[in-house]
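Every protein chain of the complex appears in place save one, which is left out.
By written order: A, B and C. Residues from 1 in each chain.
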Amino acid sequence: MGRVQISVIGSGAEHERRAEEVGRLLAAAGATVVTGGLGEVMAAAARGAKSVGGTTIGILPGERRDEANEWCDHVVVTGVGHARNLAVVASGDAVIAVGGRHGTLAEIGFALVLGRRVVVLEPGLDAEGVVRAATPAEAVALALEAAA
Amino acid sequence: MGRVQISVIGSGAEHERRAEEVGRLLAAAGATVVTGGLGEVMAAAARGAKSVGGTTIGILPGERRDEANEWCDHVVVTGVGHARNLAVVASGDAVIAVGGRHGTLAEIGFALVLGRRVVVLEPGLDAEGVVRAATPAEAVALALEAAA
Amino acid sequence: MGRVQISVIGSGAEHERRAEEVGRLLAAAGATVVTGGLGEVMAAAARGAKSVGGTTIGILPGERRDEANEWCDHVVVTGVGHARNLAVVASGDAVIAVGGRHGTLAEIGFALVLGRRVVVLEPGLDAEGVVRAATPAEAVALALEAAA
Partner (left out) sequence: MGRVQISVIGSGAEHERRAEEVGRLLAAAGATVVTGGLGEVMAAAARGAKSVGGTTIGILPGERRDEANEWCDHVVVTGVGHARNLAVVASGDAVIAVGGRHGTLAEIGFALVLGRRVVVLEPGLDAEGVVRAATPAEAVALALEAAA
């Protein structure tokens, strides 16, 4: 099946630093980082992965490739708007949520429907069925464990 | 814009009676009842609406019209799997959640992203940004108020 | 399964008169007319159906119900952009194409993938596997025959 793919979801500028650390640790462990390809948490996670030479995939809601942030190695342009959230979480062997609001809630719901482990990095959204992590390192470990 | 459309989302056989009452009250108030077109809460809400001569729309995830329950007057076959959840909530002028698990959580997230009021009938899922109702009558009143 | 649903697809202002006639004849025969809910051929088919008291469904690509034309009784807001073309043809027991360009070609392809009969009203698009009709009356008869 090729390399492990972990999806990093979420939003909020105040969460970028933690998202970048999550991306960096995932890439250092050899996992490909999958995100929604746009700004804030998505860009930060991809930037963190690229800072250590990792591989990143951005899955966009719109119809144009150039809407992706510059840290996406591979860009998938879905054209299906918010329904691309389903593709983002379905493409991960596990999912890590960093911050986030309503769109992230939709992604968590879909990930759980599909049986993907969802790790919520504290402080984060509440949802039944997720696993919670206190630090980026713990979140990455829990995600990689589920992906194995 | 034609008649008010209210989406009823959720799942769980134990919630069918309340869903049927929600559907009945919505139809009695002249609203079209939109659901995901399948079983349990979706079927119950549509059945309630039909019991008083209401109008119902079922929005299916699969590719075949005959997967809809028998209480759907109009059937939309989306072919997009769980991404049809986006269509279910987007098609409502407001949304009422009755029971439900992960798929309902995804729908609540999408509804809030799109700015639709989400009324959660107690006991129901927790999510920031929703309005809570103690009874089917209150849920219907709150949904119709937002749709007005 | 409720009433027969026939999807009318296509585009081009020069085809509106024929689309309106198709919508009128479908509604007169008791079929619900399904369209993409926007302008030109979509609006004309729905207008034709309403001119004889028929029932219409509009399936929109965007996220707002008020983008539907005024002849849609029931509006489904998919939020999935051009992927709503799949829903438009999947929701018909058969499909009639009036005029059209690239988007209509995508719809014809999807309809054939799903095993729906596609009737192309002359002059219309070329595609292997479709049935061709010389007049609106013949197109409607061929669509209703497949839907039966």
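By our rule, a residue touches a chain if its C-beta (ideal position, glycine included) is under 8 Å from a C-beta of that chain, and two chains touch if they have at least 3 such contacts.
Note that this is a predicted model, so its numbers are computed, not measured.
A.B. asks: Could you tell me which of A:Ala19, A:Val80 or A:Leu105 touches the chain that is not displayed?
C.D. replies: A:Val80
A.B. asks: Taking the entire complex into account, which one of C:Val80, C:Ile96, C:Ala133 or C:Ala146 touches the absent chain?
C.D. replies: Candidates C:Val80, C:Ile96, C:Ala133 or C:Ala146; residue touching the omitted chain: C:Val80.
A.B. asks: Out of A:Ala90, A:Leu105 or A:Ala133, point to the residue that touches the absent chain in the complete complex.
C.D. replies: Of all options in A:Ala90, A:Leu105 or A:Ala133, contact with the hidden chain holds for A:Ala90.
A.B. asks: Among B:Ala19, B:Ile57, B:Ala83 or B:Leu142, which residue is in contact with the omitted chain in the full complex?
C.D. replies: Answer from the full complex: B:Ala83 touches the omitted chain.
A.B. asks: Mind pulling the chain A residues that touch the left-out chain?
C.D. replies: 1-3, 5, 32, 55, 57, 59, 63, 65-66, 68, 72-80, 83, 86-87, 90-91, 93, 110, 114
A.B. asks: For chain C, which residues lie in contact with the unshown chain of the complex?
C.D. replies: So the residues of chain C touching the missing chain come out as 80-83, 86, 101-110, 112-114, 126-129.
A.B. asks: Residue-wise, where is chain B in contact with the chain that is not depicted?
C.D. replies: Interface with the chain not displayed, on the chain B side: 63, 79-83.
Operating definition for what follows: only the chains that are shown with their structure count from here on.
A.B. asks: When you average C-alpha coordinates per chain, which one falls nearest the overall C-alpha average? Tell me, please.
C.D. replies: B
A.B. asks: How big is the gap, in whole Å, between where the Cα atoms of chain A centre and where those of chain B centre?
C.D. replies: The mean C-alpha positions of chain A and chain B differ by 30 Å.
A.B. asks: How big is the gap, in whole Å, between where the Cα atoms of chain A centre and where those of chain C centre?
C.D. replies: 39
A.B. asks: What positions in chain A touch 2 or more of the other chains?
C.D. replies: In chain A, 80-83 touch at least two other chains.
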